[in-house]
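Yeah, one chain of the complex is gone here, protein chain that is, but the others are all in their spots.
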Amino acid sequence: MLPVDPTKKLSFTRCISDGDLVIVYEKYDTMKAVEVCAGSVLGNRTQILYIADISFVIMFLELVPGCLVLELGTGSGSLTTSLARAVAPKGHVYTFDFHEQRAQLVTVGVRDIQGEGFPDEFSGRADSVFLDLPQPGLAIPSAAKMLKQDGVLCSFSPCIEQVQRASETMRSSLTDIRTFEILLHTYEVREWKLDDFQGDEAGSVGSHPHKRQHRSNEGSNVQETTGSPTVMARPCSDARGHTGYLTFARLKCLS
Amino acid sequence: MLPVDPTKKLSFTRCISDGDLVIVYEKYDTMKAVEVCAGSVLGNRTQILYIADISFVIMFLELVPGCLVLELGTGSGSLTTSLARAVAPKGHVYTFDFHEQRAQLVTVGVRDIQGEGFPDEFSGRADSVFLDLPQPGLAIPSAAKMLKQDGVLCSFSPCIEQVQRASETMRSSLTDIRTFEILLHTYEVREWKLDDFQGDEAGSVGSHPHKRQHRSNEGSNVQETTGSPTVMARPCSDARGHTGYLTFARLKCLS
Amino acid sequence: MEISESKPQIDSSENPRSTWDGCSVLLDINDGDRLVFARLSAGAKLKIGNKNCSLQPLIGCPFGSFFRVENGAEGPYLAGYTPSTEVNNVQEKGDGQSIDEFRDNRALVDNNKAQSLTGEDINAMRQQGATGDEIVEALIANSATFEKKTVFSQEKYRLKKQKKYAPVVLMRRPFTRSICEAYLKKYPNKIGFLRMDTLSLLLSMANVSANSDVLVVDMVGGLLTGAVAERLGGTGYVCNTYLSGSPYSMDIARIFNFGDEICKRIVRSPLADLLSVQNGIEKPATQEAESGNMEIQSNDQISSAVSMEEASLTSESVISDPIPVSTSSPVIKMSKPAKLGEKAPQEIISLWKENGFSSLIIAAPELDAWGFVKETLPLMSNSASFAIFHQYLQPLATCMHNLQTGKMAIGMQISEPWLREYQVLPSRTHPCMQMNGFAGYILSGTKILPT
Partner (left out) sequence: MEISESKPQIDSSENPRSTWDGCSVLLDINDGDRLVFARLSAGAKLKIGNKNCSLQPLIGCPFGSFFRVENGAEGPYLAGYTPSTEVNNVQEKGDGQSIDEFRDNRALVDNNKAQSLTGEDINAMRQQGATGDEIVEALIANSATFEKKTVFSQEKYRLKKQKKYAPVVLMRRPFTRSICEAYLKKYPNKIGFLRMDTLSLLLSMANVSANSDVLVVDMVGGLLTGAVAERLGGTGYVCNTYLSGSPYSMDIARIFNFGDEICKRIVRSPLADLLSVQNGIEKPATQEAESGNMEIQSNDQISSAVSMEEASLTSESVISDPIPVSTSSPVIKMSKPAKLGEKAPQEIISLWKENGFSSLIIAAPELDAWGFVKETLPLMSNSASFAIFHQYLQPLATCMHNLQTGKMAIGMQISEPWLREYQVLPSRTHPCMQMNGFAGYILSGTKILPT
């Protein structure tokens, strides 16, 4: 049997302790406030708007615990957090931006990666590299040098022209170049009381429609939906139309 | 009261006559064969794959009976047919291609529109112009000259680079430039018999789950979906991912 | 009424490109910020910003014209104006900007209090006869932060001030395209969230074209009825049917500039009347009386000339918050649009009985689809096409299943259109960040001879 170290269990304690991250829900679908205490960053759930992009990036970068990941363009840090969770407990994320940030399990460097490129110390050591830069093409040659063999690079760009230039640059040293776009459609659930079509109608129309109804239903398992209230889902009309393009590529394997 | 001329009624005769268009369905969703007889082209329904594009084009070109429409790039003629139906009975479609075609209510010209431009005789006479060309940008200046004031032009292109170049050209003489993409998701309907979760389970699990079930359902209108067969729809997995981009623009109104 | 009658007959097939007295127009103020449907007349007025402007100068102008508020000797008035290509570009850059700013604005210091021009200063400029453009330039010159902004932010600032101090009015033709898009933007619930692409598919899938006899269940305010009538162009018929009680509103169909020829082709009939005839039984007199009743019940719709005026006023105000103010009596000054939606005459109903309708479109997003379909489908000609719109997938799935098992229709398909608009600009091309994710669902098919 495996030893179970209770201090390593993620399972939630039943009472809220000091320093915990607490999210307050007002109703079943609205958050009231998010209070983040230092030290609990890794327990934080990623921004819902981009969860589809983040989830897909983590799977397509083939991140598993123990990986070394480089990120360029820390931005709000929402991806950084998710990258760190994916490589925890033994891996490490090195993230670079113009501005200084702070986090756990993560090393943040201030650097103009687009111009300077990556520090040499990571050369050939990165399992994966993620770029979120206005001109990804400039950083790609340096990023490719950091990758291990068969390592995966991802570049996120909102505009197709950035994708076109990045893909062009990738072709020289990378392979398996693929561009994706991912969106999340959400649905709202409503209890829907169907108007009782027949009931309203019967008085004024007379018996004719009922006759016809019987004819068409004859011998078949017609499903009547009228009467009882039904729960139904429909797409939310206010949808996010675009977040960005995700371009993935692998370092060519030299055999 | 309006006089009703029976010869002008579209309503279908109840028996198939010689020369009719006949579509044979094998099952409710598969067509076996389409036999088109000359003279009934206008009754033909458009190719289902592109019906979303075609429908949108007709509405956004603001086509109504009586319009004069120019089309460049007749191709298979599937759009031509729909354009002709939209402007019938008094309007006219002039369509141009490298190859000669034939149709009703439609005049087909053989012309290298991309290089030569439109014939002068249509100058300022077209309500709408539709372009389906490899390099739409080349034809746009000539196309714009053909439009009436406030007339609408549409260019269909599969690649974004064509759209980028066409939009650039449009900016000099046209306004209200908008690019759309439209796809049709289709659903398949199945009768779905839910496995009776509780029935199977009760024997082996004992009475505990039932107890818990009662607790959680307490006082609420829980919807049980198990038991009876239900009809449900799910998206077809094999979908058309792209047909093309539709770029619309209006001739600027000089007041 | 005399004014209206003396105007040349507006035949939609002539497709007029300029307005006339009594013409219905869509006024787009500040690039979609405000959308107003109005009927032009010498007395019609519209409040733009804080100024009441007569719509009289718009009469006779081509659709697609731009107007701006100018200060004349007799007060503010609308004057034609040609926007520069530059301004047009600024407008189009609107959406791209959000991205660029998202990427670069960490260093941007935007302080709106850095404006040294006061409201009093601006009022003084106005009284001295300054144009809107001049005020905008003055605001820019007196902004302490304008020079520090990025180019995109500068354009955004300029556009914002232009909208406030030099609003632009674009006059559009009220066609299905523009009417549908305007309602979708401002009052989507009034048209059951029916998107332009969905509506266009309903027309195609139901095979609507010249000389069609189209049966519609239009619970989307008359938009469907109007769209079908626009396609018919004065041929065939669109028959708006309804359950007992009052007919469904056709107000939106009145926004179209339909001439008499088209209006006569828009009729209504209670479902009961169509069904009784369908069954080969002559309508009893009691039902006639009942239908007469209904016509009176629908007081806000098609009864008298006065209520027409009210209806047209209502439709004008539907989209815009402030109702266009008419200083003189609307009954006298405003032209009467053509009458539409009369009760279907008995001889036409008899013809439908003989031939069946050639198309069926149902847009009753709140009602059970199957209930309507099983009633109306037998009224169709065999091989007639139908298209049913619904906000939920499940009722259409049930409906399709029932039609299949009942062998009532073939070629059936449930579809959901998916529409995406793009921003196409040099180096800034991408799908628009906001989209309308709700298209609704369509069940389409072909009616067959019941076996």
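Lettered A, B and C in written order, each chain numbered from 1.
By definition in this document, contacts are C-beta pairs under 8 Å (C-beta built on N, C-alpha and C of every residue); 3 or more make two chains touch, one makes a residue touch a chain.
This is a predicted model, so every value here is computed, not measured.
Visitor: Among C:Cys23, C:Leu232, C:Ala363 or C:Leu393, which residue is in touch with the absent chain?
Guide: C:Leu393
Visitor: Write down which of A:Ile54, A:Val93 or A:Leu138 is the residue touching the left-out chain.
Guide: Of the candidates A:Ile54, A:Val93 or A:Leu138, A:Ile54 is in touch with the missing chain.
Visitor: State which residues belonging to chain A touch the missing partner chain.
Guide: The list for chain A reads 1-2, 4, 8-12, 14, 25, 27-29, 31, 42, 45-46, 48, 51-52, 54-56, 58-60, 62, 64-67, 82, 85-86, 88-91, 127, 148-150, 160, 163-164, 167-168, 171-172, 175, 177-187, 189, 191, 231-233, 245, 247, 250-255.
Visitor: Could you pull out which residues of chain B are in touch with the chain that's been left out?
Guide: 98-99, 134, 158-161, 185-186, 192, 194-195, 197-198, 200-201, 203-206, 208-209, 211-213, 215-218, 220-226, 230, 232-242, 244-245
Following the convention adopted for this analysis, only the chains that are shown with their structure count from here on.
Visitor: Taking the mean of the C-alpha atoms as each chain's centre, how many Å separate chain A from chain B?
Guide: From the centre of chain A to the centre of chain B is 33 Å.
Visitor: Per the centroid of Cα atoms for each chain, what is the distance between chain A and chain C, given in Å?
Guide: 38
Visitor: With chain centres defined as C-alpha means, what is the inter-centre distance between chain B and chain C in Å?
Guide: Distance between chain centres, rounded to whole Å: 21 Å.
Visitor: What positions in chain A touch 2 or more of the other chains?
Guide: Correct list: 160, 223.
Visitor: For chain C, which residues are shared contacts with two or more other chains?
Guide: In chain C, 393-394, 398, 401, 420-421, 426, 429, 431 touch at least two other chains.
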